[in-house]
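Written below as structure tokens is the structure these notes are about.
The full complex has more chains than appear here; those shown keep their coordinates.
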Amino acid sequence: MRHLILGGARSGKSRFAEQCAIQTALPVCYVATATAGDREMAERIARHQAERPSGWRTIEEPRELAAVLLHEAVPNSCLLVDCLTLWLANLFEAGTDIPAARDELAHLLPQLPGEVLLVSNEVGLGIVPDNALARLFRDEAGRLNQALAAACDRVTFVAAGLPLTLKDTSVAAPLSPDP
Amino acid sequence: MRHLILGGARSGKSRFAEQCAIQTALPVCYVATATAGDREMAERIARHQAERPSGWRTIEEPRELAAVLLHEAVPNSCLLVDCLTLWLANLFEAGTDIPAARDELAHLLPQLPGEVLLVSNEVGLGIVPDNALARLFRDEAGRLNQALAAACDRVTFVAAGLPLTLKDTSVAAPLSPDP
């Protein structure tokens, strides 16, 4: 199953995703897209790592997410990618073709075996940013979330640590009555 | 029926509204409040237009929305206004009396025949903006959304392309059991 977990800054989305991973009772591979570029980010990464179960394998990959998913997604395993918005920011910085990278990921997702949990930020609910690059990033982050949501079986929005289901195709349809 | 569709930037709210319009199976009149003031906006408008069904009639009206609605809303037709937040920004720029324009629109809505779909942005969920004008705009955008939501039969919040119902008075109340 592919499960997209959306939320704002400090909404509890990472912790919710980690709880989902623990509940699978499968071996977990944690894919971190963050790179410790400055002190603020290094502290954030260290704090997140300390809070994760020690048995989890960690892969750090800022950009080549599709290659990592293709290689690491195996039956009876759980992949947790945290987070997609940082991955997008890394692609922006590297000058990558964003629509191509988004399409590659969205096409790949439904084909992956095992459980895949994706964490992403919602960034489009504030006032229009002053600078053009921030507006462009906001647009691409929104497009990425739409593409991922369409490719996932479940989508959950997290606010104040509480989950709200936006999509769940894993719920069985009610049985038709006898004719 | 009057249906307000709220969402962030690139949340898929416009596409959702367009799907709602198609599902009415009625002739659609699209009311665009955007004006091609700069290249970024001109490109955005052109992209949106290319994605809409070719049979739709389009009216461009940056400010006189109440007059357009009063004239164009007819039985067995669907009006789609995209978007109200841009209309508000146009009123700000023109120095219009915002509370008066908001009240006029909110009072008009329940009286209109046919289907009316309104798209609006949620902009109040980020950090408090630095500049006073942005704070004022954010306040007025919130007040407008509240007034429109109160005047509509249905309100849907769209995130990552997925709809979440906030209000639906068109759903029939469950029948009382026999006494």
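A and B label the chains in the order they appear, each numbered from 1.
Convention: a contact is a pair of C-beta atoms (placed from the backbone, for glycine too) under 8 Å apart; a residue touches a chain by one contact, two chains touch by 3 or more.
Just so it is clear, the model here is predicted, and its values are computed rather than measured.
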Whole-complex count of the repeated chain (2 shown) stands at 3
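The working rule: only the chains that are shown with their structure count from here on.
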With chain centres taken as the means of their Cα atoms, state the distance from chain A to chain B in Å. 30
Give the list of chain A residues in touch with chain B in this complex. 4, 6, 8, 122-128, 132, 135, 138-143, 145-146, 148-150, 155, 157, 164, 166-167
Which positions of chain B touch chain A when the two form their complex? 7-12, 40, 122-127, 129, 134, 137-138, 159-162, 164
